[in-house]
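A single protein chain has been removed from this complex, and every other one stays in its place.
Chains: A, B and C, in written order; residue numbering restarts at 1 for each.
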């Protein structure tokens, strides 16, 4: 298991008229969280994509336990629970500044070879970086 | 069961560098879809909210079967599968212009009384409009 | 001069905690408005881009006279005030459902040849469609 944490400050643009963070905007926080988790492992998502490996989201599931508000400083803990094969799973827990668990989510992404536009196995430089955590 | 359909044209702003609709933007399409489904039933979400009934999303789950692209004209079929009680569930199926099922999703929203900030039962004017479909 | 009108319904995701349409979201409305203006002329922006002609925004200027709100049905009048050369200018006027002018904007876009990544003149199929209006 590999875990990593980032902090994200809620932007005004991300709120809605209810005063909450709009439910659709958490997807962006999770994208940032998993990219930073990979960066911590030594994997730059941008380079991976430039090298021809796409990683689109196949499944996204999120539960909103409590609302988040403008200017909240959220902590997002990202976990890779298992060795990626053709897919990679990320779990997320979001905490507000009172350390309350405000939401939980998971995303499943698939490795796609841009040349063939077909699913493929996780590349060696990804599994290599992750091996020691499992 | 109540079903309704809308069409949504993919905006440039909704695409990402992969050329796909960014996975986080479907949440907005589903929001538009359920609001229009309610409008078809004679329920204006805005009025409901102005009258003190909030309807935040508690759970959102989405599977991306195929990518959508800029300028695609998507058809979103929204279904309310059961009579709302303290929660209301919406199912969504998204089809592209080739009539391929591109993704499926569901959202569970909770009725919140703005005065008490507490969950409550679906108001009568909502259940009244829906009764004949179940 | 060429003019065209579209209607846009304000989405929940586009509002902010002030209850207004977030100021950054008008850029998307104007993108939709100019794409539909071109479509009315017989020009599909997507095809133009797929054919290797990019049209990034160089200058964007907007004045917010009155706020817009959730569920407002806005009318956007788009005008191409002059024949495009290396640049194309669009003016926009946004009216709410009370027919009040809520904001005015303009964008200047440049024609970029994707192969050379250099600015170029408006292609003939664009100027051809526009000729009769000037």
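To be clear about the criterion, contacts are C-beta pairs under 8 Å (C-beta built on N, C-alpha and C of every residue); 3 or more make two chains touch, one makes a residue touch a chain.
Remember, it's a predicted structure, so these values are computed and weren't measured experimentally.
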Exercise. In the full complex, which bits of chain C touch the chain not displayed? Write them out.
Key: 17-18, 20, 22-28, 31, 49, 54, 56-64, 67
Quiz item: What residues on chain B make contact with the chain left out of this view?
Solution: 12-13, 15-17, 19, 22, 24-25, 69-70
Quiz item: Which parts of chain A are in contact with the chain that was left out?
Solution: 9, 11-13, 27-28, 31-32, 35, 44-46, 70-71
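As a working rule, only the chains that are shown with their structure count from here on.
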Practice problem: Would you mind working out whether chain A and chain B touch using mostly the same residue numbers, over half shared, or mostly different ones? | Solution: same
Quiz item: Taking each chain's centre as its mean C-alpha position, how far apart are chain A and chain C in Å?
Solution: 33
Practice problem: Measure off the straight-line distance from the CA centroid of chain A to the CA centroid of chain B, and report it in whole Å. | Solution: 24
Self-check item: Contacts with 2+ other chains: residues of chain A
Solution: 17, 22, 24-25
